[in-house]
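Can you keep this structure in mind? I'll have questions shortly.
All protein chains but one are shown in place.
The letters A, B and C name the chains in turn, as written, and every chain counts its residues from 1.
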Amino acid sequence: MLINVPENVVPDALRGFAAVHTDLTVDVERRVIVRRGAPYDGQVGLVSGGGSGHEPLHGGFVGRGMLTAACPGEVFTSPVPDQMVRAAAAVDSGAGVLFIVKNYTGDVLNFDMAAELAEDEGVQVAKVLVNDDVAVTDSLYTAGRRGTGATLFVEKLAGAAADEGAPLDRVAGIARRVNEASRSFGVALSACSTPAKGGPTFDLPEGELELGVGIHGEPGRERRAMMTSGEIADVSVDAVVDDLQPDAPVLLLVNGMGATPLLELYGFAAEVHRAMGARKVSVARTLVGNYVTSLDMAGASVTICQADEELLRLWDAPVSTPALRWGC
Amino acid sequence: MLINVPENVVPDALRGFAAVHTDLTVDVERRVIVRRGAPYDGQVGLVSGGGSGHEPLHGGFVGRGMLTAACPGEVFTSPVPDQMVRAAAAVDSGAGVLFIVKNYTGDVLNFDMAAELAEDEGVQVAKVLVNDDVAVTDSLYTAGRRGTGATLFVEKLAGAAADEGAPLDRVAGIARRVNEASRSFGVALSACSTPAKGGPTFDLPEGELELGVGIHGEPGRERRAMMTSGEIADVSVDAVVDDLQPDAPVLLLVNGMGATPLLELYGFAAEVHRAMGARKVSVARTLVGNYVTSLDMAGASVTICQADEELLRLWDAPVSTPALRWGC
Amino acid sequence: MNAVPDLPADIDAALLLRWLDAVTSVIEQEADHLTQLDSPIGDADHGANMRRGFRAARTALEQEPPDTPGAVLVAIGRQLISTVGGASGPLYGTLLRRAGKALGDAPAVTAAELRDGLRAGVDGLVQLGGAKLEDKTMVDALLPALDAFTAALDAGGGTEQAVTAAASAAEEGATATTPLRARKGRASYLGDRSIGHQDPGATSSALLLTTLADTVRKASSS
Partner (left out) sequence: MNAVPDLPADIDAALLLRWLDAVTSVIEQEADHLTQLDSPIGDADHGANMRRGFRAARTALEQEPPDTPGAVLVAIGRQLISTVGGASGPLYGTLLRRAGKALGDAPAVTAAELRDGLRAGVDGLVQLGGAKLEDKTMVDALLPALDAFTAALDAGGGTEQAVTAAASAAEEGATATTPLRARKGRASYLGDRSIGHQDPGATSSALLLTTLADTVRKASSS
């Protein structure tokens, strides 16, 4: 791994992030990334965060039209409440703050604690839980569906609404609507290596793959012999389409897990488009890239979000962040 | 690998690219990616290309303010002359065409043939050879320095000049100046796997690294026991700074080889900044990301380009491509 | 109700600070093992999480050592919440904060009072995390430990007997998580594939209690 010592991976990365993205305010010590100039008068603040190792999520999505602040935790470990409280204070203009929380026990507990503390300090806090991963089938006997690729959609679309000056309940409403309209399914072709472990988090022999993985280097629901890109696309598209049953065009994210070459990812995107066509789902917009990652995991995920006119408008709205930028 | 069959990796990727980037014209069959609307009246056309497997280079850099066309070859194999001839014809407005060629035997020979053929067809062609890799020390007894990270600088800065309407000799002059002012050095922490080979191109045991690698999965000049991010930054910065001896602020590219997590790459960027400071080199702009890659290779490279006012202005000029976008 | 009236108030701030010291060292040694356990059914960070939290707690409490056992537990809990993150940070943090608060500001407490404090803490943890017995979590070590603690007191044991019994029960509880199918936390995503692996959080809970037993034994033998 390209690191100094495992303990310093996150602060080292934040130092680099601070040096490069001078249009953001990066508090390396306290681990908060804030859009320069925040709070913005009359604008709802959007705060997200989670374990590190999913970059560019979330720090790479701070900027105009997306997040106002991000709180990076240790690798694959949710941030601590102090970070979110500080971020909330930094971005609240009086219009309130939306916490965007991926549904993992750690994230939920820490954001809940933070929300209580922030409210004690007079900040109005709304929360949205992102839980789009259809690979978690049995939500009664699990911690519930995980938050994965849809986080990007929630952050982009709610961010655009906040940028338009929508009030907190509307921004939160859009965020929840986007989450409800989104589904994801992921596949790993290799495990990832965490700095703490110093090696792969699980054993995946060459020539096998894991179906239904999350973004924390955990194994999936099922191990199979290697499949072609087209077969993986069929399985993934079936999984999300069966679950969502969309009846309108969708936003599509074809996401690499971190170590997936763009050459392969675009080929996969072609197969996903084919599979969507076969399922008679029309695709309104497609984003391809390594956006919601799991360190150096090879693999991909497919996320769809059923869109209406409003969501399409919000998707096309200007965004200017380190990792996502258009229209401005 | 996330592929169908090795033979179809490039056309599969182009199908996906075509489906996603509807603002580009992608001829999947003939393997040419052209900026929609080309040729642009009075504008010099910029054509680059090379083996596939380095994405987003070059196709991801087609668009306003950068390339007018790109010709992707097979994986790590230069494109064939027919592609460049076709691209040249598609982008020539009468103002001529600049071929941007990375210095590899295959690329040089194929682009040379293409230039002859295009000139036969009445297109005025200038060429710039990118050869920035200081790891190739003994250029008398080798094929000469390889073209790596500086390609991004050449394509961006010459592209901005073309966008301003500069004539062919000036655009070519800027491209050559950028190449002469640029140096790169790369390090691999793992080999990459090519579809043709179906596995790693060389054997790199865990806990060792290769110093001075190119971007084609070839081993480097020297194998060493694993080093820290800071040590790698020192070696890389020393290599490029010793060779270039810059006496003005530089553009800096901290580039991942494809499978390097952004978390690690930003930490490395922090160390590169530190090392540049220690060498008293001031950094005017920094770009961090997996831009000039070697499929799923883990590792990084450092590229610097000594900048003057003009080059800084061209760097900051609007660019709108799939992989690089700002100011518009 | 189970409290035995004539127990000595032999648990003071100094004892719990020695425990913190010992537990930090134990976690330091066991961190890799805990992370290993967290690999096949989690995200390979439990050891690093625990180490970070206890290092921070030890440093903070060395600088400003509280002078009641309640304050020690509250301070450790706060440090865990502020530095661990993940699921275990809020859960262990809540356990210790609630336990500490329940101990009030007495300069020393009896084993029965500690037991009541721990019960309050575990209740808080269960309320927060929503895990039941056999969900394959730290609760599977903590609830049996509480029961054993109580049983030892009921049988006329003192602090040493009680914490020793609690530690053994926690260890057994941790081992017994292996055949379970996880229903909470990350391991639950694996469904049946979580079977056959010992839960990292239950394992760290056992470490916390075996180290408490060691610390108490050393105190009474010295």
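The rule we apply is simple: a contact is a pair of C-beta atoms (placed from the backbone, for glycine too) under 8 Å apart; a residue touches a chain by one contact, two chains touch by 3 or more.
None of the values given here were measured: they were computed from a predicted structure.
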Check your understanding: Which displayed chains make contact with the chain that has been left out?
Key -> B
Point to revise | Contact partner of the left-out chain, one of B:96, B:214 or B:246 | key: B:214
Exercise for review: Write down which of B:138, B:247 or B:309 is the residue touching the left-out chain.
Suggested key: B:138
Exercise for review: Pick out which of B:194, B:236, B:303 or B:321 touches the chain that's been left out of the picture.
Suggested key: B:194
Exercise for review: Have a look at B:16, B:56, B:73 or B:246 and name the one touching the chain we're not showing.
Suggested key: B:73
Practice item. Could you tell which one of B:58, B:102 or B:146 touches the chain left off the display? Key: B:146
Revision key, fill the gap. Interface residues of subunit B toward the undisplayed chain are 6-7, 51, 73-82, 104-106, 109-110, 112-113, 135-138, 141-143, 146, 194, 196-197, 201-202, 214, 216-219, 221
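Rule of thumb we're sticking to: only the chains that are shown with their structure count from here on.
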Revision key, fill the gap. When centres are defined as mean Cα positions, the distance from subunit A to subunit B in whole Å is 29
Practice item. Could you tell me the distance, in whole angstrom, between the mean C-alpha positions of subunit B and subunit C? Key: 55
Check your understanding: How many angstrom lie between the CA centroids of subunit A and subunit C, rounded to a whole number?
Key -> 33
Revision key, fill the gap. Going by residue number, subunit A touches two or more other chains at 75
